[in-house]
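One structure is given below, represented as structure tokens, and several questions about it will come after.
Yeah, one chain of the complex is gone here, protein chain that is, but the others are all in their spots.
Entry: chain A
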Amino acid sequence: MFNLPTTNIGGPELFVLEFGDIVTYFSPYTAALFVFALIFTVLAIVSRPERQVDFAFGGDAYYTKVVDPDLLRFQRFMAIACGLATLGAMVTGDVFNFTLFASMVGITNIGIVAAYRNRHVLNAAFQYGIVAMLASIPLFGGAAIVLASTGTLSMWELFGGAMAVPLIAKAFLVLGVMGEGMAPFYIAKAEITRAQGAPFILMVHVSSLLLFLRVTEIVISM
């Protein structure tokens, strides 16, 4: 796209596992992203939600908030599922699998946000859900156009340079990932960063960031 030699973007491959023409691989770039996602998934597994304290203004009194165990369990499950989907999106060597993992990140992000029962938070989660659903049109559409125009979904073959991927397919992929990874912007609108379950909210940001980094690599390399 910017006349970059494609082999130099991700670096040399570290590990290759072939399933037919679909090749799962690690380059230094994706391996770094994978390790980053892995660290945060482990953090989501081992961390405990913070217990918040509200101080009564002008005195020594304070309230401690209790964390509902059911809510905690649901949020932690969603955070771990989000981490696993992100890990999958980092290692996959198939364009359609990447779009599926991106959609799964979108679903789990809705789950993480919607676990908190507050009207404003639920409103934001609803709006984000609509956007994430609409984003699956360009996301799957992009993968379908790649398949229609080149006859393969394997990144290994698409990155080779022999195939010409139409610009509209790349644009659709980026647009779709933008929609699925948009959760942090809605989070900022909602007051969820002040809600309980703070460590799990991190997963929303991490997954969104990593999805953007990965789709950038894919689109530039194709």
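Note that in this section a residue touches a chain if its C-beta (ideal position, glycine included) is under 8 Å from a C-beta of that chain, and two chains touch if they have at least 3 such contacts; residues count from 1.
The criterion applied here is as follows: contacts and distances are computed from a predicted model.
Asker: Just to verify: the chain that's not displayed, which of "Glycine betaine transporter membrane protein", "NADH-quinone oxidoreductase subunit I protein", "Molybdate/tungstate import ATP-binding protein WtpC" or "EhaG family protein" does UniProt list as its protein name?
Answerer: "EhaG family protein"
Asker: Check the options A:Ala32, A:Ile80, A:Leu122 or A:Ile220 and report the residue that touches the missing chain.
Answerer: A:Leu122
Asker: Per the definition of touch given earlier, which of A:Met133, A:Ala171 or A:Leu209 contacts the omitted chain?
Answerer: Spelled out, the listed residue whose C-beta touches the missing chain is A:Met133.
Asker: Tell me, which residues in chain A touch the chain that this view leaves out?
Answerer: Residues of chain A in touch with the missing chain: 96, 100, 103-104, 106-107, 110-111, 114, 117, 119, 122-123, 125-126, 129-130, 132-134, 136-137, 139-141, 143-145, 147-148, 153.
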